[in-house]
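One protein chain omitted, others in place.
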Amino acid sequence: MKLAKARPYLMIAPAMAVIGVFSLYPVAYMLYLSFFKWNMMGPKIFIGLKNYGDMLSSTDFRQVLGNSLEYMLLSVVAAVSLSFLLALFLRKNTAVNRFLQASVFAPYVISFVSIAFIWSWFMDSDYGLLNYVLKLIGLPAVDWLNDPHVALKSLVIVSVWKGLGFDTLLFVSAFHTIPAYLYEAARLDKARPFAVFRKITLPMLSPTLFFIILTNIIASFKTFETISIMTQGGPLNSTDTLAYYIYQYGFKFFKIGYASAVGVALMLLVGIFTILYFLTLGRRVHYR
Amino acid sequence: MKTSGKAFSAIGRALVILAIAAIYIVPFYWMLLTSIKSQGDVLVFPPTFWVAQPRWENFGEALSAFPFLRYLLNSVIVSVAIILCQCLTVIPAAYAFARFSFKGQKALFAIALASMMIPAQLVFLPVFLMESRLGMINSYASLILPSATSAFGIFMLRQTFKQVPEEVIEAARLDKTSEFKIMIKIMLPIAKPTIATLALFTFISTWNDYFWPLVLTTDDRVRTLPLGVASLKMAENGIAYHTMMAGNLIIIIPILIVFLFAQRQVVKAFTYMGKK
Partner (left out) sequence: MPDSCRHSMTGGAMRKIELRGIHKSYGAEKVLEGLDLEIEEGSFTVLLGPSGCGKSTILRIIAGLESFSSGKLSIDGKDMRDVEPGDRDIAMVFQNYALYPTMNVYENIEFGLKNRQVPKDERSRRIREIADLVGLGDYLKKKPQFLSGGQRQRVALARAIARKPQIFLMDEPLSNLDAKLRAQIRTDLIELHRHLGSTFVYVTHDQVEAMSMGTRIVLLEEGKIRQSAGPEELYASPANIFSARFIGTPPMNIVASSEAMPNIPKDARFVGFRPERAGIALDPGDVPAGAISLPGELSAREMLGAEILYRIECGGQSVSVRLYDNKRIPYGRVLAYARRENLLFFSGDGERLAEA
């Protein structure tokens, strides 16, 4: 009898242990470290909330925060709307559509590093293909990665390009789960296309939509590879976002305490967004 | 009137198809092309679309720029080890959450779910500090342990287990099946597709992971392929796009081949997830 009671706990123990050690404990440790000044070698010096103060008053941080928010907004809006439209376009199960779905999905299986490289070559200001095409159709060349006003948007383009396939496929399969008879009933009811979209398609897709928006929000805060390989945070810090900022301060400048404080800020940011998200849009999801 | 409308939409549709194909296939073609050009051919404007004399040496140069075979081996070891660890931790946990009810179950499951939102980019610093204090840095363990479980996997597998009709389990109990046997002989076979899909996704993300190896390893002996690829950027005279693309191609081709074969499985996986 005793074994039977302990059994479920034993079964979840390994997984929960890993989660505890590598997800929960680090968060707590990071919180702890954020109150110290430390360069990994010398002693830890307790400085209370000074890191936070420095962070909030630093123009760098404010720029980074702004960059992160801008990145999140752009990438989520672009990714969700494009994948939705693409799924709408490709949802019929024809050979052409299947081929397109596969090609759109292909970047997902490839390392972000490789993709960053390919695109940095593409976006090369002097020799890249993009500028060549632009010149061909008579538009001016864009300094994709070197113009502080453009660089962040270029990185958004890259990550949207990579992730589109995944989201599109999720939408396509969600489309397939909408029972045909709903549309048939709507036809008999003489419903106009937009009404059909609003009253049938959208509600039926809302769980998937909810999921995709959420994962994109979280993913946008994780952006690292593109920044690390393509712009290193520049030009003029225009592509420095929170994850990279933490990396810089932790691994390049060795300001562990400060980096931890930024980490806490990032976590709060993600947490707040998630909660807000669940409270607002989460309510409007239609479950079957 | 109607036919011209149809023709319009057919043309429009074709144009969109071409556009999509272009956006997704051209970069690969371009990469392919660049990988066989010489540096001189590459850094030229306007760019050329065909190569008279393919320069196969690029591939050799790419492979010798970093210890390719060692990195390849490391990638394989780490990926396989992580998949195995995940199976060992996720399957029992998902089963327990799905089929038993015990005190604190809801809270523990919520914690597991919440951990899905704690990305590597947030915790890498403390994890690095932890591991270096334990002397684990630059070992396979350092890369394997942080990813030894998957909260997403627990979530998905629990759904699958929950969908086994209660009656089948009851029939097994009446057939005098021990709890262990129920899990092995009934639940696991039913869950095989889900487990296979999770393993596939884990493989892809682990194989391509740049971040954890970057942060946790500095030694060639344990570094993985994405880091090797990244090192291609540094070249003597300016950015050696030709070698870089050649190197990338070498890394990408195996996984694209795997993808081509696993394609149907992937689509099935998505249809399955779409139903959730």
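Points to keep in mind about this one:
Labels for the chains are A and B, by order of writing; each one numbers its residues from 1.
Everything below uses one rule, namely that contacts are C-beta pairs under 8 Å (C-beta built on N, C-alpha and C of every residue); 3 or more make two chains touch, one makes a residue touch a chain.
This is a predicted model, so every value here is computed, not measured.
All shown chains touched by the missing chain in the whole complex, by label: B.
Across the entire complex, the residue among B:Q159, B:T177 or B:S231 in touch with the chain not shown is B:T177. Not every partner is drawn; the one left out touches chain B at residues 165, 167-168, 170-177, 181, 185-186, 189-190.
Following the convention adopted for this analysis, only the chains that are shown with their structure count from here on.
The distance from the centre of chain A to the centre of chain B, each centre being the mean of the chain's C-alpha atoms, comes to 16 Å.
On the side of chain B, the complex with chain A involves touching residues 13, 16-17, 20-21, 23-28, 30-31, 34, 42-47, 88-90, 92-93, 95-97, 100, 102, 105, 108, 111-112, 115, 117-130, 145-146, 148-149, 151, 154, 179, 204, 207-208, 210-211, 214-215, 225-226, 229-230, 232-233, 241, 244-245, 248, 251-252, 255-256, 258-259, 263, 266-267, 270-276.
Residues of chain A touching chain B in their complex: 4-5, 7-12, 14-16, 18-19, 21-27, 29-30, 33, 40, 86, 89, 96, 98, 100-114, 117-119, 121-122, 124, 126-127, 129, 132, 135, 161, 169-170, 172-174, 176-177, 207-208, 218, 221-222, 224-225, 228-229, 243, 246-247, 250-251, 256, 259-260, 263, 266-267, 270-271, 274.
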